[in-house]
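Note sheet for the following structure.
Of the protein chains in this complex, all but one are displayed in their positions.
Should a chain be cited, it is by its letter among A, B and C, assigned in written order, with residues numbered from 1 in that chain.
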Amino acid sequence: MTSLTTRINTAVQAGRKAIIPFLTAGFPTKNDFFTHLEELDSNGADIIEIGVPFSDPAADGPVVEAASLKALEQGVTLQWIVEELTKRKGQYQAELVLMGYINPFYQYGFEKFAKDAADAGVSGLIVPDLPLDESGEFKKILKQHGIALISLIGLNTPKKRMQEYADNAEGYVYVVSYMGTTGAAVAFPPELKKTLTEAREVFNIPLALGFGIKEPKQLEPFGDAIDAVVFGSALITDIEEKGTAVPFMERWK
Amino acid sequence: MTSLTTRINTAVQAGRKAIIPFLTAGFPTKNDFFTHLEELDSNGADIIEIGVPFSDPAADGPVVEAASLKALEQGVTLQWIVEELTKRKGQYQAELVLMGYINPFYQYGFEKFAKDAADAGVSGLIVPDLPLDESGEFKKILKQHGIALISLIGLNTPKKRMQEYADNAEGYVYVVSYMGTTGAAVAFPPELKKTLTEAREVFNIPLALGFGIKEPKQLEPFGDAIDAVVFGSALITDIEEKGTAVPFMERWK
Amino acid sequence: MSKGYFGEFGGQFVAELLIPPLKELEDALENIVPSEAFQKEFSDYLKNYVGRESPLTHCPTLSTDLGFNLYLKREDLNHTGSHKINNVLGQALLAKHMGKKALLTETGAGMNGVATATAARALDMDCIVFMGAVDVERQSHNVRRMKLLGATVVPVEAGSKTLKDAINEALRFWIKKQATHHYCFGTAAGPHPFPTLVREFQSVVGKEARKQIIERTGALPHSVIACVGGGSNAIGIFSGFVDDCSVNLIGVEAAGTGEEGCTNSAPLCLGTAGILHGQKTMLLQDADGQIMPSHSIAGGLDYPGVGPEHAHLHHCGRAEYVKVNDMQTLHAFKALTRAEGIMPALESSHAVAYVLENKDKFPKGCNVIVNLSGRGDKDMDIVEQYTELFD
Partner (left out) sequence: MSKGYFGEFGGQFVAELLIPPLKELEDALENIVPSEAFQKEFSDYLKNYVGRESPLTHCPTLSTDLGFNLYLKREDLNHTGSHKINNVLGQALLAKHMGKKALLTETGAGMNGVATATAARALDMDCIVFMGAVDVERQSHNVRRMKLLGATVVPVEAGSKTLKDAINEALRFWIKKQATHHYCFGTAAGPHPFPTLVREFQSVVGKEARKQIIERTGALPHSVIACVGGGSNAIGIFSGFVDDCSVNLIGVEAAGTGEEGCTNSAPLCLGTAGILHGQKTMLLQDADGQIMPSHSIAGGLDYPGVGPEHAHLHHCGRAEYVKVNDMQTLHAFKALTRAEGIMPALESSHAVAYVLENKDKFPKGCNVIVNLSGRGDKDMDIVEQYTELFD
């Protein structure tokens, strides 16, 4: 059982959902990013997803895309992220997960990345454009370095395919709440319940719900069907408005 | 022998070329046209060619075309020309020839036109877009009313074709001095001499040279090869400048 | 007097100075054109350069609406985008055989100019194009194409500064340059032998269409419909069916804005017999025989005359001539674009419009061919002025 799984289980056992904020690395500036990371860490984050910016984030909505481009303009690279996290290793209570498109990892070198990321204290990776069929090699390397490759599933993922993911799934399962990109949903579609039920049957690791989440009451209908919640666009928007991550994190206490 | 032939022969016998000015009917205004016609008549014209304005004068250069369009704007029609000439019948010493494109005559009606034109004192007709092959019917009708249809020939008219024209030629032969439209030539091409020689062999009526003629000295090289001279564009330009046809006519005395 | 005549129409009403080059051309039409060598060369060009044969496209959506089968003869797919290239390539090739070094032509909408400039390049000849100054202004797109193709475009400032004046100027220029230049007349009009020559080169349209419709439907069509400017695309397709008495031939003229007495381009429907540009034909003219200005939203139809063979087919009743106005044309442009993904030239849209506006005249289930003489890219600027049509 990876540290990510453990962390979520602990929260669930404490009668709450694990809290997983997402923040683009180097957003809004290289310095402020670490301030906000700190705020997230000391205000209830169980796991923090750090976005690795990419020029062509085809699975993201406008908020994350804009944050990503802004970070790139400021010279944020995967190497910078790994180096800065290495410097700060051990400072964070939350588990750290990197989330980014495959190409920057590919250019970094899968082997080198896995080693450096493990050294930096990263325990998981989410790659939205690396579906099951393409993930074999990278996943194996990551596993060798103790990094979990998180599976993403959506409303159109058949149970049979969930099973294929489940065979090798680690950490937690990222359930995409609707058919779309990050940050968009106003209401979750009715099929979501079925997806969560099936996922619960298939996977023996926790389920995290993400995409379009702004506030706790959105989760009420799901009860125990989910174990963790991921929020990104709404958080970024709030940080942009208020200059701090604290108020947004307060909502989830 | 038509009156046109007689008139030219008389001039030649007097040791000079017959003078044939061309003026567009109704140019520059309906009234002034008759003033200028008078000037031409009393200043040495043997024959006067009166242009019947047409919207699409495809054998004319810019000066005659502009005069033609100006006349049309002032409401000059073939009917008006015939009527006005009828009113003035007998006032002119010179023989009168109408020169115009075929369509206005066609619309007027060949038969009616021939009758009315004869009544108006017109003794000849020049139709630049009515070559031999198309002229049969109209020519016959004109002849019945004593009007000569003048033949036009050019530098590219083969001797054989001149002969075809000659079989029915009346009045005079209009020899076009160069390959082009009215008013353009600066120098006559060398082939002109040959054309004139051939024409003299073929035709037994006088030869008039036209197109691009401004002043008597242009004719010097031709000696007896021509019997008459036609000028139009240069005359019109002079009238436009000076408001009278007299000075231009003076040149030819 | 019957040489070069279609019934009472046609002839050779030109300056004597143009008789020799016309005779030279008559000779070429008689002796060079029918030769096997010329025909082979011409059909090679049509196949390998122009892209013939052009398809016959069935319009599924419109046919369902209409209750009968609408087929389009796709001259829009020819190199340079209209039927004009068939004629100019034929003439250019002939000119080359005749030893001419250059082509001269006139153009209204510019399609004939572009086609001629193109044929000149294909056959390595010079090219000069006369174009009314008003047309130069409103068809700037095609002027630019001609210039890119290396042609000299001469704006004609005389008269109404449109096609008829460009023809006048081209005739004038031809007088001067007849030794070196072939006048590549752009439509099946003008003095003999042009109407015959142009029909000859455009007859491939009718031959193909006849073969294609029989292959596709097993029978001759009920009707064949084409727009008529000078009449070359129409005579081209009609010629394939003129001997098939059962086939209705319908020529569609441009009614202009369409109200009583408006300026139009419909000499067969609204004109009288007269003589212009070397031919006796039907003309828009006043009682004194002065040619009237014409108008159509389709530049290529904007001519106050029409080829003499159409005047004859009209007179003897073998073909019917009708008219369609600017707004009907725009609606047809939109209807065909939206229904089938085919943007017709505004000229061709006239023919389409006649079918759409008169569907009751065609029996249910019959087959109708419209000659789609050109593509509509060139007309986008005009069409877009009618934004209310496209929302």
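Heads up, the rule we're going with is that a contact is a pair of C-beta atoms (placed from the backbone, for glycine too) under 8 Å apart; a residue touches a chain by one contact, two chains touch by 3 or more.
None of these values were measured; they are calculated from a predicted model.
*Asks:* For the chain that does not appear here, which of the shown chains does it touch in the whole complex?
*Replies:* Output: missing chain touches A, C.
*Asks:* Write down which of A:Gly136, A:Pro221 or A:Gly243 is the residue touching the left-out chain.
*Replies:* Result: among the candidates, A:Gly136 touches the missing chain.
*Asks:* Which residue, C:Glu30, C:Glu157 or C:Glu384, contacts the hidden chain when the whole complex is considered?
*Replies:* C:Glu384
*Asks:* With the missing chain put back, one of A:Gln107, A:Gln144 or A:Thr197 would touch it. Which one?
*Replies:* A:Gln107
*Asks:* Touching residues of chain A against the unshown chain: what are they?
*Replies:* 54-59, 61-62, 65, 69, 72, 77-79, 101-108, 128-134, 136-137, 152-158, 161, 176, 179-181
*Asks:* Mind listing the chain C residues that contact the chain we can't see here?
*Replies:* 47-51, 54-58, 60-61, 74, 76-79, 81, 117-122, 124, 141, 144-145, 147-150, 334, 337-343, 377, 380, 383-384, 390
The rule is simple: only the chains that are shown with their structure count from here on.
*Asks:* Taking contact as defined at the start, I'd like the list of chains shared as neighbours by chain B and chain C.
*Replies:* Output, common partners of chain B and chain C: nil, no chain qualifies.
*Asks:* How many angstrom lie between the centres of chain B and chain C, each centre taken as the mean Cα position?
*Replies:* Each chain's C-alpha centroid was found; their separation is 37 Å.
*Asks:* Calculate how many whole Å lie between the centre of chain A and the centre of chain B, each centre taken as the average of the chain's C-alpha atoms.
*Replies:* 98
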